[in-house]
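With one protein chain held back, the other chains of the complex are shown just where they sit.
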Amino acid sequence: MRRLLAGSAVLVLPGCEGIQSALAPKGADASLIAQVSWVVFIGAGLIFALVLGLTLYALLAPQARSSWTASHGFIIGGGIVFPVVTLTALLVYGLSLTGSVGRSTEVPAVRIEVTGEQFWWRVRYQEHGGKAAVDAANELHIPVGQPVELTLRSADVIHSFWVPNLAGKLDMIPGQQNVLSIKASAPGTYRGQCAEYCGIQHAQMAFYVVAHPPEAFERWLAERREPAAEPLADLVKRGRDLFVAVGCGACHTVRGIDASGKIGPDLTHVGSRRSIGAGMWPNNAGTLAAWIASSQHLKPGNKMPSFNVLSGTELRAVATYLESLK
Amino acid sequence: MTSKPCEQRFVPAFALLLSGFIAWAVHFGLIYGYTGLLCGRPDWARMSVGGIGIVPLGIAVMTVLPLAALAAVLARNGLLRAGANDGEALFEAPFYRDVTLGAAAIGLVAIVWQGVLSIWLVPSCW
Partner (left out) sequence: MRPAVYPPKELPNVSPRPAGELEALERIWRAPRGIHFLTVVNNNYIGVFYIATALLFFILAGILAMIMRTQLAVPNNNLISPSLYNQLFTMHGTIMMFLFAVPAVEAASVYLLPNMQAARDLPFPRLSAFAFWAYLIGGTVFFCSLFVGLAPDGGWFMYPPLTSFKFSPADNADFWLLGIGFIEISAIAGAIEIIVGVLRTRAPGQGLDKLPVYSWAMLVFAGMIIFAFPAIIIATYLLELERAFQWPFFISEQGGNPLLWQHLFWFFGHPEVYIIFLPAAGMVSMILPAMVQAPLVGYRLVVLAVVGTGFLSFGLWVHHMFATGIPRLSLSFFSAASMAVAIPSGIQVFAWIATIASGKLRLHTPALFILGFLFIFTLGGLTGVMVALVPFDFQVHDTYFVVAHFHYVLIGGMVFPLFAAFYYWIPTASKRPLSERLGRWVFWLMFLGVNVTFFPMHITGLMGMPRRVYTYPEFLNWGSLNLISTVGAYMVAAGVLIFLIDLVRNFRFTSTDDAGNVWNSGTLEWLPAGTYQTRSMPYVTSREPLWDQKGLAEDVEAGRWYLPGAQTGGREALVTSPIEARPQYILQIPGPGWPHVLGAVFTAAFFLLLTVKLVIPALVCGVLAVVFVLLWMWDTDPEPKPDVEIGGGLTLPTYMSGPSSHSWWAMVVLMLVAGTSFACLVFSYLFLWTTRPEQFPPPGITVPELGWPAICALMYVASAGLVVIAGRQLRTVPRSGVGSWRLQLLLLSGAPLLVCAGLVDLYSQWGAGLRPAASSYGATVYAVMAFQIFFIATVTIMALFTLAKSLVGRINGIRRATFDNTMLFWLYTAGQGIVGLALTHLFPRLIGAGP
């Protein structure tokens, strides 16, 4: 029990701890499921105590007193009648929520396509209100309090989309598209992670979800529609030229320059993301450089080759350029 | 030695012993297959008879049938009346009688849970 309390104490601390937790719900579905959870935890705790108590009673009480437990009636009552009654209630409770969790009848404020790929997340904000679609990766921005419809797909193997603070998980299956409706109830940054084993780097396939107030979200999205920022400093310019010259554009898109590859993540606004390597490290020029130079060493099995042909200064230039793409 | 070779009555006797669970299995297979088939075809699933969707309606019908069949089998073998009966002699013994009726009871609960609660509480093909 102390362990349990210690565990929950950790959960309520502010900061990073609760950003990937089903016990700190920050979304409509997650709150509903958390409520279900506490109902079943308390119910199961009571039933467990009852079974344990009866066992001890049978074990320790004088036989004359406990003889009523050594009967068919006791087995039928405890083993059939009691479970049928409690489980019927639980089933009615569970099934009445089964139809609605993860679904919404409201018109979504935003539709986002999320595609699982080994080992990162491709994100596309669909066009709405006559405004163009926006490509992004490994980070999802959503408005608070509004229904968001996610269309989940896979480009290779089975993945599973899961942001515990917001909602339950839903698989991404090749050849199938699954729809998940989520609604964040509080602004903040949450972390999600692939929940279906998808290969060697399954453990390093995470992403962040940032929930903004609706106006802030619209502003953010409008900024993302802009092409990449034009470099000002020399180092950044050199970085951009190197980016094009060594062929990064074969796999990556940076709108506004000669780079329109579709194999890897869209990097038009990569500098504004919180993490690099699908949730592996905080995003800055240092981690960007490390990733470019030795991505196969840092995350073996991912599809990006290590660019160890670049010299130290070249690497710094490219990384600084990418960092500047806010 | 019995006059009849026992293996000839083993299969029917064993099937009767398990009839409650067999009814459950048949019901489960029917409603699962039916739902899978219809929900894969939105045009079919949207049809309705007298205002009731074809999916819940079909499940309701498929729920009644195995229960009726089970009741008929039990009645035929004299298991639904207390005391003497003209059914299988073996099933007068408490062991066979109780296990058969117990299986029927659990089968009934499971059938009602999956066939009635589901269409009452969960929207079809959603």
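Brief remarks follow.
As written, the chains take the letters A and B, and residue 1 is the first residue of each chain.
Here is the rule we go by: a contact is a pair of C-beta atoms (placed from the backbone, for glycine too) under 8 Å apart; a residue touches a chain by one contact, two chains touch by 3 or more.
Here the structure is a predicted model, which is why all the values come from computation and not from measurement.
Of the options A:P143, A:G168 or A:G239, the residue whose C-beta touches the omitted chain is A:G168.
On the side of subunit A, touch with the chain left out of the figure occurs at residues 3-4, 6-8, 10-11, 16-17, 19-23, 29-30, 32-33, 36-37, 40, 44, 47-48, 51-52, 54-55, 57-59, 61, 63, 66-67, 69-72, 74-80, 82-84, 87, 90-91, 94-95, 97-99, 101-102, 118, 156-158, 160, 162, 164, 167-171, 173-176, 178, 191, 193-203, 300-301. Against the chain not shown here, subunit B presents residues 1-2, 5-10, 13, 17-18, 21-22, 24-25, 28, 31-32, 35-37, 39-41, 55, 90, 93-96, 98-99, 102-103, 106, 109-110, 113-114, 117-119, 121-126.
Convention: only the chains that are shown with their structure count from here on.
Here the spacing of subunit A and subunit B, counted between their Cα centres, is 43 Å. Of all residues in subunit B, those touching subunit A in their complex are 105-106, 109, 113, 117-118, 121-123, 126. The residues of subunit A lying in touch with subunit B in their complex are 80, 84, 88, 91-92, 95-96, 98-99, 103.
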